Each structure stands twice: as C-alpha cells, then as structure tokens.
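Every protein chain except one is present and positioned as in the full complex.
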Amino acid sequence: MRITVWNEHVHETRGDEIVRGNYPDGIHSAIAEGLREHFGASDDVVRTAVLQDPEHGLTEEVLDDTDVLLWWGHIAHDQVADEVVDRVHRHVLAGMGLLVLHSGHYSKIFQRLTGTTNSLLWRNDGERELVWTIDHTHPIAAGVPDPIVVPRQEMYGEPFDIPVPDELIFVSSFTGGEVFRSGVTYTRALGRIFYFSPGDQEYPVYHQPEIRQVLANGVRWAAPRQPRRGQTAIHKPEQGWFA
Amino acid sequence: MRITVWNEHVHETRGDEIVRGNYPDGIHSAIAEGLREHFGASDDVVRTAVLQDPEHGLTEEVLDDTDVLLWWGHIAHDQVADEVVDRVHRHVLAGMGLLVLHSGHYSKIFQRLTGTTNSLLWRNDGERELVWTIDHTHPIAAGVPDPIVVPRQEMYGEPFDIPVPDELIFVSSFTGGEVFRSGVTYTRALGRIFYFSPGDQEYPVYHQPEIRQVLANGVRWAAPRQPRRGQTAIHKPEQGWFA
Amino acid sequence: MRITVWNEHVHETRGDEIVRGNYPDGIHSAIAEGLREHFGASDDVVRTAVLQDPEHGLTEEVLDDTDVLLWWGHIAHDQVADEVVDRVHRHVLAGMGLLVLHSGHYSKIFQRLTGTTNSLLWRNDGERELVWTIDHTHPIAAGVPDPIVVPRQEMYGEPFDIPVPDELIFVSSFTGGEVFRSGVTYTRALGRIFYFSPGDQEYPVYHQPEIRQVLANGVRWAAPRQPRRGQTAIHKPEQGWFA
Partner (left out) sequence: MRITVWNEHVHETRGDEIVRGNYPDGIHSAIAEGLREHFGASDDVVRTAVLQDPEHGLTEEVLDDTDVLLWWGHIAHDQVADEVVDRVHRHVLAGMGLLVLHSGHYSKIFQRLTGTTNSLLWRNDGERELVWTIDHTHPIAAGVPDPIVVPRQEMYGEPFDIPVPDELIFVSSFTGGEVFRSGVTYTRALGRIFYFSPGDQEYPVYHQPEIRQVLANGVRWAAPRQPRRGQTAIHKPEQGWFA
C-alpha cells in the first residue's frame, strides 16, 4: 500500500493559534500519523505533499507510485494548477484511489469527478457532530462506533449538491438539527472515491482514533483491485470484440 | 385517481384520551381528509378501510379499484390475514401504488416487499423532528418546506434495517441527535412503494399541511403509469421473443 | 414545454450521399420533426441550433428560454467553445433538462457532467440493434415496444466508461453479441440528464416512430419539476438554518 496525503497547508502557517495548536506540523502530518498507526511507520508507505511543493508534490512519478491519494484543501482551491488536476483525474480513472476530506468538497478535482458544485450548508459554532452508520455491511464502517461522537466541529448540512452516491455509508447530525451525508462513495472508471466530511483546521478531529479508523478503512477500500493499467482508464479497443 | 386509506384502527378505540384527541374519527379519517384537500372531496376518490371490516376491507374488488393504497398499522400487524397480505402483494406487483406509513414499517406487507425486518431505533419522548429534503428534484419533495418541522414526535432512528432504497428523498433528525431515512422509495415489478415515517397516534402529525402535501405527492408518484394488467406482474411469456 | 435541439451539423454538409439521404435538412431537423409530432408544430415549442451559429446558437437568452436541450455531436466536439460548455453546464445544474444522443457520449458537456471519459466499444457494420426495456415502470419506457428493433445501426458496446447510472432504462444487444447500456439517467443538482444511444448519421434511426417516442418521453421526464431558479443551482445560504 502506497499512500500520499496531500494538504494545501495554508491555514497552519498563518499564525492562527488554534490551528497551530491542533496541527503544529500541518493537517497532513496528523492524517499521515493516523495512517501509519494502521499501515506501518515507513515513509515508503505513507508520504505527504503540499501545495507549495514543485508541481504541488504531485508529479507523474509520485502519482505512478501512489495507490491512494488523500486530499485536504479549503481556502486555496483556485491555486491548484489545472495541469495537476488533469493529472490526478487521469490517475483516478486509471485506478488510483482518492479520499476527499472535509472542505475538499469544493476542490477542483472533486468537482471534476462529480460534475456538480458540491455546495452545502455550513455554520462554524463548534457543535457536536454524531456520525451514524447507514451501511452496516460496508468495510469502511468496520470496527467503527455507531455513532462516532465528534465533540466540537463545524456544521456541514444538506442540501449537499452531489450526485446520488453509489453508496451511502454515514449520515451525520449536528446540535442545530441539521443532517449531512458525511460518508459517500463513487466509482469513476477504475478509480474509487470516498468523501468523508469530519475534519476541520479549527478542531482536533484527525487525532480521534475512530476518525483514523475510518480513514484507514477508506484507504483499504479505495486501493486498486488490480495492477494499474499505465495511464489508461477502461480499455477501449479501436475495433470491437467480434464473435 | 382512486385512493384507499387502510388503518388497523385499534389505538383510537381503546379510550386513550390523547389518541382520541388527535384522531377522534380514526387516523384513516385524518389522512383521508388531507388527501381530499388535494384530490377532491368525493368518496369515489378517497375511501377508507380498516382491519375490522370483512376481509379487512381489502377484497379483490376494492384492490382492483384502487390506484394507490396507504397503510397504517402498529400493534395489530399479526392480526392481518396472510391471505389478504398475499392479495395486496399481488396487486402491488401488478402496478398498484403503496404508501407505507410510520409504524407500518413492521407490517407483513412491507416485510414481504423488502425481505428485511425493517427494525429501527425508537424512543417516545415527544421530540422535535426535522425532515430534510435530500433529493431536490423528486416530485415527492415538490412544494415541501426544507426542513419540515414536526414539533413533537416519536423518535425513529438508524439503524433502519431496510434494503438500500431506490431513492432517498428525506432524512430526519431528532432532538436526541438521531438520524433516520424518513422518506424512501422502492419499485417491485410494476408497483411503486413509498415509505414515509412521520406520523404517530400520539401526535397530530397527519393534520399538518406539509405532511399532507407529502402524502399527496407520494400518491401521485406511486400511481400506476399505465393501465393495470389484470393480476399479472411483469409479463412472462411461455417462450421467449425470437428474432 | 420549450425544447432546443442542438446539432454540430458537420456530417450532413460534406457531400456524403448516405448521410444526405438520411438527413437532407440535418439530423437536428429530423429530431425536431419527431418532437413536433408529440409537442405540437409551433417553432415556439421546438427550436434548433447548430455549431455554426453565433455562440453555437446557445446564448444566455436561448438557454433561459429552454426547458430541455437535446445534444447531437460527433466529429466536432473540440470545436465547441468552453465558454458555451460552461454556460450549458450552469443551466443544467439550475434545472434545464438535457438529452445526450448517440456519439454525444464524447461531448465536452457530457464529460463535464459525468467526470468520466465515456469511452465505449464500437464497430460500424450496419448491425441490427435490439433495445430492451429494463425498467418497466419508468415513464421514458412508456408506450415503447420491447424490444425496439433498429434494423441497421452502428454497434456501441460495453465497456461503457460512465458512472453507475441513477436509473438503467434500456440495454441493447447487437448482431455481433455485444451489449450496451443504451438508455441511462443521471441527476446533477436540479438538472435531469438522459443519455440515449440509438441514432447515427449513416442510418435513418431518428425517423423511426419508436425512437421518436423515446425522445418525447425523455423530454417530458427531463423537463424541470419547478420554476427554474435563475442561474443558481441548489440553494446555498451564507449561513445555515438554525432551530
């Protein structure tokens, strides 16, 4: 399993004490730390990349060597180069798994894959989020308490302008009474995509063991089922099969 | 449009003051009244039937003359004759629409159609229910406020042991923080089925105009798209089509 | 109902005798003629637009005045201006229906909405296509023979690199033994999308009454359920709902 955690890494470097308190080494480091608890501590297994790296750290070589990419972004979506978005898109279609996290709902790559705006209702009042399991047979929900309690969190609510998911795994409620499809999956060509909303720069959500369990489950689920087929997506022969 | 509202009609005749206050003429009468606001006041359009009627009021003739059947039951599911369940099942497969309401989740007919127990979490503390629209293009959600506020209601929560719905239209939250797939659809052969959970004998839910709007929308959606094909479901010729 | 039929209109002007024989006034004219049989003969109801028109005939005003847009393209997908694709995309999200026809599977607008390449298997040998109904309750299949027989047609086969459809209405087989999901639906925000594959410049498919019935059914299904909300898609308030 070769995992790359991507983060725009902007909030953490602006001197916001709350954000720095939660994620002193960046959100990507906390996510990577959680994954290493499940997949081992080697840097060969879990690597990180950020917006500020050359080509945002997502070169052809890095993506070729990535089974599952995790994506966290919020206020710098428009700084992500279209060329890199094209490249990630191509790799997803060819079988690379993708986990889109929290405010990544507005990322160019998720919009490219869904065809929708992915807009949602939101309010940041540090409310309690309860993450309920809907699909009790799904491997992403395995070993996860029902509900997961996130003590303080930004509210994300319906209407969530996404396509009908292939699978609906989690639905959250918030103190204010809103509900949200907080864990959904899609398939695009050979690529598996899992969107999971809990996680914000202002709250230490990515330190919770239950959240780390979901991310690890999601990585296992999204990993390619078969060897990646170079840069191609589903095979399209020049001429059709003939009996 | 020919509509039949069925009710087990047991709670209302037991001298419970709260139930009698909410539904002095039975839950079926309140539901029928709401439907008449949308479909006209004639008894030819909206009729009612109850468990205590001969054959529970659901004879072959009544079902032949019904486009959409609404089903409310709670504490007398096991008193519904299997023969009548078989008959209703056959008519649904042949194209009769079915709306299953609230505690009807445990009815024999809904279990027959889903293949599951349809068990759920519950607690009756008179909590506020918020019914959020998930599918904003669906005709069942047309003209419905988002959310619908039900001031006091029994809590129904996940896990709701139903098959993955064909369409997920509404999700509710409750004061206690639970969530519930409160409006879902299924198709079985030519029959369309809509389950809608708000509505309990202890609360005057079926008097709310928004709830009546949903039921009217549901009836329109579930009505057969084409003339009913006698007692047959999807056509099965003795021998296949041949080029 | 206000319908706009769009066609790239390139094949028909190149002197190909077969294409001109099938569609002397352009494919769009044959499609429009079929729709007028169902929706009336007025130019106010069914209009056409082609690639060569200013802004491809798809100005803001035209799209504002369109309930359902039909799209036929094949060899000039890359000549469609990105600005027009953006505009159509925005209108679909705001509720305009879209029917994507045959080789339109590779159009920029369909790729934008699906997030996939929409590649498929193909072979042009004038084979018989049988279009089988899978969803017998769907209004798009109403009044349609099962199967529709298209005597001679280009083969489109699986793998068809599309997302899992919201609804699978038709599956076709071809003389060579291939199968194809020939009628599928998607929803994106408030917009309903129907892809239907039968129809090629080399065969008179759009003159068949059964095919015209499907297109008319598709237009009715894709038409907005509610007044269009200006240029907005699903409503996203600045601040969330609060109890």
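We call the chains A, B and C, going by the order they appear; numbering starts again at 1 in every chain.
The rule is short, and it goes like this: a contact is a pair of C-beta atoms (placed from the backbone, for glycine too) under 8 Å apart; a residue touches a chain by one contact, two chains touch by 3 or more.
Computed from a prediction, not measured in an experiment: that's the story for all the values here.
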| item | value |
| --- | --- |
| Of C:G126, C:P139, C:P159 or C:P224, the residue in touch with the unshown chain | C:P159 |
| From A:P24, A:G40 or A:P139, residue that would touch the chain that is not displayed | A:P139 |
| For subunit C, residues in touch with the removed chain | 128, 130, 132-136, 146-147, 157-159, 164, 168, 171-173, 175, 177-179, 181 |
| Positions on subunit A where the hidden chain makes contact | 128, 130, 135-139, 142-143, 147, 187, 189-192, 225-226, 234, 241, 243 |
| In subunit B, positions touching the absent partner | 89, 93, 112-117, 119-123, 155, 157, 159, 161, 163-164, 166, 176-178, 186-189, 233-237, 239-243 |
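Throughout what follows, only the chains that are shown with their structure count from here on.
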| item | value |
| --- | --- |
| Chain at maximum distance from subunit A, centres defined as averaged CA atoms | B |
| Whole-Å separation of chain centres (CA-atom averages), subunit B against subunit C | 36 |
| Distance from the mean Cα position of subunit C to that of subunit A, given in whole angstrom | 33 |
| Whole-Å gap between the CA centroids of subunit A and subunit B | 38 |
| Overlap residues in subunit C, where contacts from two or more other chains coincide | 187, 189, 234, 241, 243 |
